[in-house]
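A single protein chain has been removed from this complex, and every other one stays in its place.
The letters A, B and C name the chains in turn, as written, and every chain counts its residues from 1.
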Amino acid sequence: MLSFENDYIAGAHPEILKRLAETNLEPLSGYGTDPYCASAREKIRAACQTKDADVYFLVGGTQTNSVVISSMLRSYDGVLCADTGHINTHEAGAIEYTGHKVLPLPQKQGKISPNDLERYLSDFYGDENHEHMVFPGMVYISHPTEYGTLYTKDELTSLSELCRAYHIPLYMDGARLGYGLAGSGTDVSLGDIARLCDVFYIGGTKVGALCGEAVVFPKGNAPAHFLTIAKQHGALLAKGRLLGIQFDVLFTDDLYLQISKNAIQAAETLKSIIKEKGYPFYLESPTNQQFILLENSRLEKLKKEVAFSFWDKADENHTIVRFATSWSTTSDDLKKLREIL
Amino acid sequence: MLSFENDYIAGAHPEILKRLAETNLEPLSGYGTDPYCASAREKIRAACQTKDADVYFLVGGTQTNSVVISSMLRSYDGVLCADTGHINTHEAGAIEYTGHKVLPLPQKQGKISPNDLERYLSDFYGDENHEHMVFPGMVYISHPTEYGTLYTKDELTSLSELCRAYHIPLYMDGARLGYGLAGSGTDVSLGDIARLCDVFYIGGTKVGALCGEAVVFPKGNAPAHFLTIAKQHGALLAKGRLLGIQFDVLFTDDLYLQISKNAIQAAETLKSIIKEKGYPFYLESPTNQQFILLENSRLEKLKKEVAFSFWDKADENHTIVRFATSWSTTSDDLKKLREIL
Amino acid sequence: MLSFENDYIAGAHPEILKRLAETNLEPLSGYGTDPYCASAREKIRAACQTKDADVYFLVGGTQTNSVVISSMLRSYDGVLCADTGHINTHEAGAIEYTGHKVLPLPQKQGKISPNDLERYLSDFYGDENHEHMVFPGMVYISHPTEYGTLYTKDELTSLSELCRAYHIPLYMDGARLGYGLAGSGTDVSLGDIARLCDVFYIGGTKVGALCGEAVVFPKGNAPAHFLTIAKQHGALLAKGRLLGIQFDVLFTDDLYLQISKNAIQAAETLKSIIKEKGYPFYLESPTNQQFILLENSRLEKLKKEVAFSFWDKADENHTIVRFATSWSTTSDDLKKLREIL
Partner (left out) sequence: MLSFENDYIAGAHPEILKRLAETNLEPLSGYGTDPYCASAREKIRAACQTKDADVYFLVGGTQTNSVVISSMLRSYDGVLCADTGHINTHEAGAIEYTGHKVLPLPQKQGKISPNDLERYLSDFYGDENHEHMVFPGMVYISHPTEYGTLYTKDELTSLSELCRAYHIPLYMDGARLGYGLAGSGTDVSLGDIARLCDVFYIGGTKVGALCGEAVVFPKGNAPAHFLTIAKQHGALLAKGRLLGIQFDVLFTDDLYLQISKNAIQAAETLKSIIKEKGYPFYLESPTNQQFILLENSRLEKLKKEVAFSFWDKADENHTIVRFATSWSTTSDDLKKLREIL
């Protein structure tokens, strides 16, 4: 069946499978010490315009959030994020499982504002009882957000300056980073992110890989013994080659950005189809996720012909649904969708 | 360079890569709900001769131990194991990270004895202060052990009976289970394991897969919401297909056992080469890991031509080293090794 | 200096100190196994009108919340509470430290409504993705709340019925339970609480004891090995006598309720003084905590003569402050306060 359900419905970019096959029987050392991991790290450093970055490869998004966040917080710290942030809603409490509170901030379309962050931080330190409270020890943002929206360079700069003023790291969850970098009208580059964030990850799972996320500490500021910390979380892959080869391919000849652009172009076409067919948007995003308001009766019929995601109830008769494009969406998929809609 | 360093130096069995490529662009649902996972589960149930088993796919060994053990222990429980057990030595404290003590038992060649287990359990419950101590809440064994040795069916039966008498689960770490099932002279089958253990995992990473371990609860006795528990640990793979397809291939036409037999035949050849060349064994195992005593001067020369693992110091002048064969060891590898030795 | 800062400014009720002295040199067994603990348990069971209750003595409020909540949740569960709940705001993340998320609900004057709870629970189980989310595993309420307000018997009954329908325990934090039971116009008795809650604690620290909280599982439904769990949290007192003797005194001749009534009478006098002096209430509670709006200039002068708690900023020029009475407030204290105000 035709599917716009999410951006991880397909396997890997064919170039990745080809490279896995070519290198398959080479005996390689484990745990990320092989030459493909080394090569991928170098290419990522170049793409981030930072030669000192520490780069680690982990397997999935929730795992990455759990390992990175817990490795950078002190025991009495929590992590600030939009109350719609993935870590606050759809990770089964993985952050709390590591002993840390998620401290929700108000959001608009998935984004937190520098003003709200500043108020939280100044109120916290202004409260004479704050030693009895959870300290704000990190700011987590997702880019694109869970609603497909993007921070501007100005917003990122303000968040970054606030974090530095309060000596807490700014962490960007880049599960869909490629779709953010290729997003319509964005002024934020990978170099900007490396300059403004203290840690971020470049998502592979949703952008062409079978699995894998590349964690970047742009100033060589990885916590000591990060490998041991990953192992302790069960997050260290024995055959690190599986991750190294994938990212090596994705960061060769700009493939990561190229396939991301495919998703954005598909999303633009999707938006025009939706407008053409007269469906109202709940939220029209610059990236690969589009949120539409559907009448419930229409929804029931539609879901027999195309897969998409249920997002939230809007009112008695309407539902918010999400259509996602990806690196693997074809013009044929979009043609079929136009016919169905 | 020639490598007998471990059993995860190569990628995946070629049949797996082929199948990944064939299915690559099919849109599939995530998190283990796709038809390949379903098919793999059915084949594993058949191989285990248990139609009610719950089967879950996780990514790696430490992760599997962490998720399974913590999901089955009550907060005040610890897990008993050989003091040489992987969870006690080489998992960076992953079990303790989940809040549980590893309770070490004496071992011989990596195995615990039913007598030692019985003594521990009866002493514990006989101690009037045991409410101030960590409760023994599970027995962990590895099969093959970290020393390549195997439990006999009699030993397994005794351990199983003890665990049932004390109402604690028996858990088998099968990181190298294929090499155990194919081991020289073993009388333990997969059906026996499913009958005698309360939970075990069938290792993929070391037996032909790129990654992946299949957890089996043979009596349909998985803890409630095991998927949520895995997610909370960051252990739930979005593209579950990557694991499902691999195990589906491994459990088609008995491939898992066939490639395991290759490792055992290679190990038998390896043993005969070592004997022929006059190197003393530290421990001659029935599976794919062989432990040899090397003079330090010999070791230094050898390691320039072939990769192997340093295991432990034996005395001032000798070192225990490990040579491992695997599903991917070729007769050519062995021929070269004979020449080098 | 005169102090209405909180309800733990004084030591213990003199009768407690007297009894500690009388029994001081008796050799007693430890960890809650002494006859004074046994006697206190019996008296508490009688006061709760439940002969099967399990009763445990712990040292302080945050500790009690941490031990009780974590002992009753499964690993994938969180605890629902008012977003102003003590566990969500002023316990330094003690609940999250045990691995569990606090799931905040909207509140009015510190109370959650049965409607909001029902909506949360039905939405959760209605969401097809709920296996990726934190399960609601307990409802936490405080009575009196952090704002001094009280649930009615009807409200408690509705919450209790909802919890039972969804098979999750209802837990009452009774840090100030005495002041709730003695509250103006309440229709909720200790027997009602024992009937409607699955677990609650009777606060000692804020109601006449040096330290100590009595946890009651009214249906004999304490988690197995609760003593071991407490020990594991560092919450098991060696000299259990210190807690047993205090609760034995507090539950002899209705002392707990009698001294609580003193706080309520003092609070009523306090309210009339505040009205008489024309200070506006932020919130006029039926218990021992009163919240007043003060002009900032007035606040600065006042705090030189009497201690009270800063609660929150109201606007540029006003602050919300709290005055608390307690079992130890004297009519002389109130007389002095009238003069100062």
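Going forward, a contact is a pair of C-beta atoms (placed from the backbone, for glycine too) under 8 Å apart; a residue touches a chain by one contact, two chains touch by 3 or more.
From a predicted model like this one, the values you see are computed outputs, not experimental measurements.
Considering the full assembly, C:62 is the residue among C:62, C:107, C:186 or C:269 that touches the omitted chain. Among C:93, C:137 or C:169, the one in contact with the hidden chain is C:93.
Although one chain is not drawn, the whole complex shows that of C:38, C:283 or C:307 it is C:307 that touches it. Residue positions on subunit B in contact with the hidden chain: 75-76, 78, 89-93, 96-102, 104, 128-129, 131-134, 310, in rising order.
By the touch rule set out above, subunit A reaches the unshown chain at residues 70-71, 74-76, 99, 131-132, 135, 224-225, 227-229, 231-232.
Counting over the whole complex, subunit C has residues 1-3, 5-6, 8-12, 14, 17, 20-21, 23-30, 59-67, 91-94, 97, 205-206, 210-211, 228-229, 231-239, 241-242, 307, 328 touching the chain that is not drawn.
To be clear about the criterion, only the chains that are shown with their structure count from here on.
With centres defined as mean CA coordinates, subunit B is found 33 Å away from subunit A.
Rounded to whole angstrom, the centroid-to-centroid distance between subunit A and subunit C, based on C-alpha atoms, equals 42 Å. Spacing of subunit B relative to subunit C, judged by their CA centroids, is 50 angstrom. Within subunit C, residues 75-76, 99, 131-132 each touch two or more of the remaining chains.
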